[in-house]
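One protein chain omitted, others in place.
Think of it as A, B and C in the order they're written, each chain with its own count starting at 1.
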Amino acid sequence: MDIKNIKSEFPIFKQKVNGKPLTYLDSANSSQKPKAVIDRISNFYETEFSNVGRSVHTLAVKATNRFEDVRDKVKAYLNAKHREEIIFTKGATEAINLVATAFGEKFINKGDEILTTELEHHSNYVPWHFVRQKKGAVIKFASVNEKGEVDLDEIKKLITNKTKIIAITHISNVTGTIMPIKKIIDMAKEKKIPVLIDGTQGAPHIKLDLQDLDCDFYAISCHKMYGPNGLGILYSKKKWLDEFPPYQGGGGMISEVFKDNVTFASTPTKFEAGTMQTAEVVGFSEAINFIENLGIEKINKHENEILEYGIEKLKRNNSVNIFGDPKERGSVISFTMKGIHPHDIATILDEDGVAIRAGHHCCQILHDKMGISATARASIGVYNTKEDIDILCDSINKCKKVFNI
Amino acid sequence: MDIKNIKSEFPIFKQKVNGKPLTYLDSANSSQKPKAVIDRISNFYETEFSNVGRSVHTLAVKATNRFEDVRDKVKAYLNAKHREEIIFTKGATEAINLVATAFGEKFINKGDEILTTELEHHSNYVPWHFVRQKKGAVIKFASVNEKGEVDLDEIKKLITNKTKIIAITHISNVTGTIMPIKKIIDMAKEKKIPVLIDGTQGAPHIKLDLQDLDCDFYAISCHKMYGPNGLGILYSKKKWLDEFPPYQGGGGMISEVFKDNVTFASTPTKFEAGTMQTAEVVGFSEAINFIENLGIEKINKHENEILEYGIEKLKRNNSVNIFGDPKERGSVISFTMKGIHPHDIATILDEDGVAIRAGHHCCQILHDKMGISATARASIGVYNTKEDIDILCDSINKCKKVFNI
Amino acid sequence: MELKQLYQEIILDHAKNPRNKGKCKDYNHDAKAHNPLCGDKVHIYLNLDKDKNIKGLSFEGEGCAISLASASILTDTLKGRDITFTKNITNNFLNMLKNKSKISLNSLSEDQITTINSLSGVQEFPMRIKCATMAWHALLSAIEKKN
Partner (left out) sequence: MELKQLYQEIILDHAKNPRNKGKCKDYNHDAKAHNPLCGDKVHIYLNLDKDKNIKGLSFEGEGCAISLASASILTDTLKGRDITFTKNITNNFLNMLKNKSKISLNSLSEDQITTINSLSGVQEFPMRIKCATMAWHALLSAIEKKN
């Protein structure tokens, strides 16, 4: 596979949008899927489908093995220590809710502090807000500066002996800021504070070695990694999972069930109640193959080239204001235009087949801080090219014409 | 489409299992998928995929409309009163967990009673066990008799002024007992007690009119209704959803987010945090089409014919003991054989391409009550035929040979 | 080209120079609305006299051209009208966007009808309908609510 021609692996690019070829710059929202992933899902349903972990007939055995093989594959891909540290969830949102619920229930009490940043996606804030409400805990926010960066020293200062957990994003889905998570984790480890990384925007772009990173939790959205909808992954150190109470109750996660008591299966089964998303998990296996065949470093390099080209070109456009200017940035450019609201930009761009996102991107706290209610966001995936950026920039200029600016 | 030849709509039946045609009698576990469903999923990923409810570009609009259209379709299919009463979940298990968590938090206090039966699947017991643990509530079990039936009068007697909710299955996934849910709901309504129906085994087989039934909650597994993996539905009366706190926190379910507080979207959005299973939801639309094209009554009649044929034939086999003998039975036959454990039966049947399930089928309380640790279960879907039953019975006879009985 | 339909001169004019912005004098009803997906916000202020005539009508808010223009047009059109008329035209407006009908109330001037109908281009942009209707929904709840 050649990264220059990789669009041809993605069926979505065969169609026209509003008569124009699709220029998809919304991968931070959800990535498109390569043919191999789509075909694997169909093929699984057509020839191998059965419920996992329940029956002993041939199809069930096959499906169960396929499912569990993907756990091993994800473990290897993330370099986790144990296969039991990989939990399949509905998405990164569920992964973070699981941790917040279980950790909150067991380890957070009145007055305890949860440390996070102003950069976070609602999915890495609202679950902690629930804990705050239930336990009377306090959420502290490390502030973000105009560049979109968070100061390490401030984080250090905010850590107290009441800090029970640090929850922080790997890459901001708005400013693209790559957070110095390794340093934060090291800092936290000195004080024995566990760290959750919202890796939703990290995993699709950056090579991960979770044993080296040594975070306690890492949440992933498979659908942003060229994988299927409706699937996420919680990586968690085994010691936490072993201590955590189960999250949802139901079939598959039990050990013994009596009228007066229930005991639970061991990790990871304890956290996978009910019928799992077997087809999605099996399909995700192909997404990992896709990434591994190209090489995540090569994907990263390619995306960075497009990103830099885009930032330079947009910087030269006087009507465009790029949101944030972090030293380390990954695959996202958010911007505003004087006199044209992001929502209108998105609509005008769409006429040219250019798909971007407008709004607060589930980061209202960040937008409030910056005194702005919405931004337009172009985000980059493996299939984007410099031409996509050129089309984006032409279309941005058209916005000015439509608005007589 | 002709129900006699309906197997041809299901690609899975094209292959051989252990050199034999597949005789799939495990639909209560998960049903196979018609080609239309599988193709719709691929097709959606290939031409329409985008994240739902987030962006304003053409693909996002299409995806969002498709997604919300399915909500309307499900509403119509179930004859719910409001489209907002349809919540998409990961499965029936998540649907019941959502209700138990929210209802438990808000309305159940120490000493309050949850009324259920000995027939329930773990998915309709463990979530209530959690509530019992958290709130110091009491779970009362209406007992099941040897026929697999639950006595209405006993349920009536078990209702006290502490009963806060009744949680009951529509059809037992082990004995096939069709519960008199309408009568139970009427009884409960007199005392203003809400009723949750675990409809996992009901929805695939029985025509539903939820306004007429008038239950408060009805949980569905889409994957048992010829639909995709990883998708379920919670039907809930709007008044409950409006009162319930949100379940998971994250993107999409909020109204406004501030550092010190969060307000939430209205029903149903409040309960759909994070990226939803768009492809699965869209695929499920085809499953409803499939069912509606055939007609659920016709499916039901066909399945009942196969069921009765199966029961009669198995009753004539002296080595077979059918588990339960309910007056009203739906699409499930569980049985044991003297001297051969169900687990062994399943393995031997599998050699003939016959897929059944063995174990306690996530109903340990029921099995304990009957003094038996496991049963073999054949369950029937739209694609089954009398020949499938003949093959099953021949294979059962083979078990005796293998075991020299 | 549909974009021209959406961003008509009238709309751009109202968006750039919104009429009746701020809190109107002696307002005694108000209501907010917002769209959590894009952050658009509107706050309607209303001075309703005891005969149910709208003596004062204004808005505060931020958002896209469509939402600003819609709020501006709303205030311009309904100031001085009575409540029955207001509810009537609001329903007509919401109906126009939902069912792609046109507005033609004979108590409105031609100018006013042209202005309101300039928002009908939104019909073709389903994700933008909320932008256009938000202020009108806020108006309805402001009428219901006492300050």
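Methods note: contacts are C-beta pairs under 8 Å (C-beta built on N, C-alpha and C of every residue); 3 or more make two chains touch, one makes a residue touch a chain.
Keep in mind it's a predicted model, so treat the numbers as computed, not measured.
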For the full complex, contacts between the hidden chain and the displayed ones involve A, B
Full-complex contact with the absent chain, from A:1, A:36, A:138 or A:265: A:265
Which residue, B:137, B:314 or B:358, contacts the hidden chain when the whole complex is considered? B:358
At which residues does chain A meet the chain that is not included here? 53-56, 60-61, 64-65, 254-256, 265
Suppose we count only contacts with the excluded chain; which residues of chain B make the list? 339-344, 347-348, 351, 358-360, 364, 367, 373-374, 402-404
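One rule holds for everything that comes next: only the chains that are shown with their structure count from here on.
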Innermost chain, taking as reference the mean of every protein Cα atom displayed: A
Inter-centroid spacing, chain C versus chain B (mean Cα positions, whole Å): 46
Express in whole angstrom the distance between the two chain centres, defined as the mean CA positions of chain A and chain C. 38
Whole-Å distance, C-alpha centre of chain A to that of chain B, is 31
Where in chain B do residues touch two or more of the other chains? 54-56, 60, 254, 256
Where in chain C do residues touch two or more of the other chains? 37-38, 125, 127-128
